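One protein chain is absent from this view; the other protein chains keep their places.
Entry: subunit A
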Amino acid sequence: MSPRPAPSPMPDDSEQGLDHLGLIAEMMQEFTGSGNFERMVHRGLARVSRHLGAEGSSLFLTEPRRGITAPDPTPDIVCYACHGPVDHSGLRLAWGTGLIGRCIARHQSQAVDYVHGDPPPTDEQICLLLGGDPGLTLRSLLIAPLTLNGEALGAVALVNKGDGEPFSDADERLLIALSSAAALGIINIRLARQLAEQERLRHELELAADIQRGLLPAARDDTFPLHGLNVPLSQVSGDFYDVVVLPDGRLWGTVADVSGKGLNAALLMAKTSSLFRCLAKDSPTPTPAALLARISEELCETASHGMFVTMACLLYDPRDQSVVIANAGHEPPLIHDPVGNSFTPLTVGGPPLGILPGLFDPHDAQQPVQQRLTLPPGASLILLTDGLTEAANSRGAMLGGDGLRPLLSATAPLRGQDRLHALFDLIGEAGWNRRDDMTVLTLTPSPAPCWRLDLPAVPASLTILRRFIHACASVLQAPVDWADDLVLAVDEAAQNIIRHGYGGGDVQRPVWVEVLPQAATTDAAGAVVVRLHDDAPTVSPAILTPRERASLRPGGLGLHFITALTDAWELEPPPVPHDDRPRAGVPHGNCLRLVKQRPAASMRVAVQETKKD
């Protein structure tokens, strides 16, 4: 038995060489084509056996060990196909086993002559190569590795040279050359199969995503108090929201986030969402905490691989406008009151669902998991997943809860699905990229009479401010031109505060803007008042005079624009200080009040609703 240095693939005898070259060319053509792999291999083995006068031949291929998905450094060796008297295809060997294993591991051909010198074959070798058939004698062996770019793909083995002689050097060179062609072919086929597999997976994911979208409730019109939106990061989502209407008019709403990502998360999401729908409709124990506890028990019965679900769930009763809300390890829901632009996180809650039976206890006296509340007029209850707060900018910083609040406030004037779409759009416009599924659900029982937005006094806040004013104008059904004018006027006023009040901007200092629609009278449609507040040194009204056109210089146009675009503006007496911070010497605080009359034919609806409150 001798491992030999790799001989040249060109045989020395020229006539035989031409014959061999013909075979190599044919096999090359066949292996690199796109035909049927199985047929190609069987034909190839038969042809090589015939050409080299071997009694039988086998193809062994490496295959990652079971359960290993990454490239496997020591894969199994599997007999893929045989030609000749015995068939042991399907035989699986551990890495490095026997002559075949050594040939593959060392990338070295092996030739054995049992008749003329090498020690008799072991039982194992007989078993491996002849399938243990006692009627056959193992006389000689030739094994060549299949290697491409250093990657061990497998080996080709020839058994028993027909004339009783051992395999020659020329045979070995030829087999090595043929193996190289076969290696190319195998890589070719493997790539084609991977592509086909990827395409199949993509198609299946699309189907799964379709079904998943079907699990979400249909969008409702703006008068409905509950609205949700889910935007998956990839095709399928581990988040969901749902809304269930009970026959007595009460509404269930939920938002949940399944741990992990991908198909397994999507499947658990589908299960949790089905449980929610069934139990919300039929549960004899109708509190959100009891519902979450039931879902947790069901999930625990079939829990797998440490996956769990965080979920917040509410039950809204429109008759007394009360809300009962329970939370299982989910982001704290927020109450947003647009009148004062306050955010109140609801921190009551228990552990996530599906971890251990009994762990989520609806009656936990130490740590209550549920609370009852009534929302202030115009306020919203906002349930969201961490995909919103974990959106990141180009520098890798996360939006976070504090960063999200101005975006929630800026889109709060809008109703229904518009509000949620505007929120997701604004997250992108403000430079935050999604890194996870994003889901949000809002409960807004009544429209707000006015709105407020708080922003840091920096130029980047202006995009958010403009979206806010547009949102207010849109919900007031203002014409586009009117809205554009108000947006420009407010933007100019905020610019002046940032540039002159805060010396170019200060992220630690506030600007806050209130939009107050005034009720219509019998002869007028009513105005919209916008008040811009800041905490900068108090300005004397005398210095605020629009510049003449002649004195136009960069940035000096603002007041001229404000005057042209509004019906009136004035500096109000400074309001109460924003905080208790001591301020050196000069008085601080300004309030600029802009008034813009609404065009007569618009905004009837909004005025009626405002009066109602």
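The rule we apply is simple: contacts are C-beta pairs under 8 Å (C-beta built on N, C-alpha and C of every residue); 3 or more make two chains touch, one makes a residue touch a chain; residues count from 1.
As a working rule, contacts and distances are computed from a predicted model.
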Hidden subunit of the complex - UniProt protein name among "YdbS-like PH domain-containing protein", "Nitrate/nitrite transport system ATP-binding protein", "AzlC family ABC transporter permease" or "Anti-sigma factor antagonist": "Anti-sigma factor antagonist"
Residue touching the undisplayed chain, where the options are A:431, A:479 or A:537: A:431
Sole residue of A:195, A:246, A:460 or A:519 that reaches the chain not shown, by the stated touch rule: A:460
Touching residue (missing chain; options A:78, A:398, A:557 or A:571): A:557
Identified contact with the non-displayed chain, of A:61, A:141, A:488 or A:513: A:488
Footprint left on subunit A by the chain that the document does not show: 429, 431, 459-460, 462-463, 466, 481, 484-485, 487-488, 491-492, 495, 498-499, 549, 552-558, 560-561, 564-565
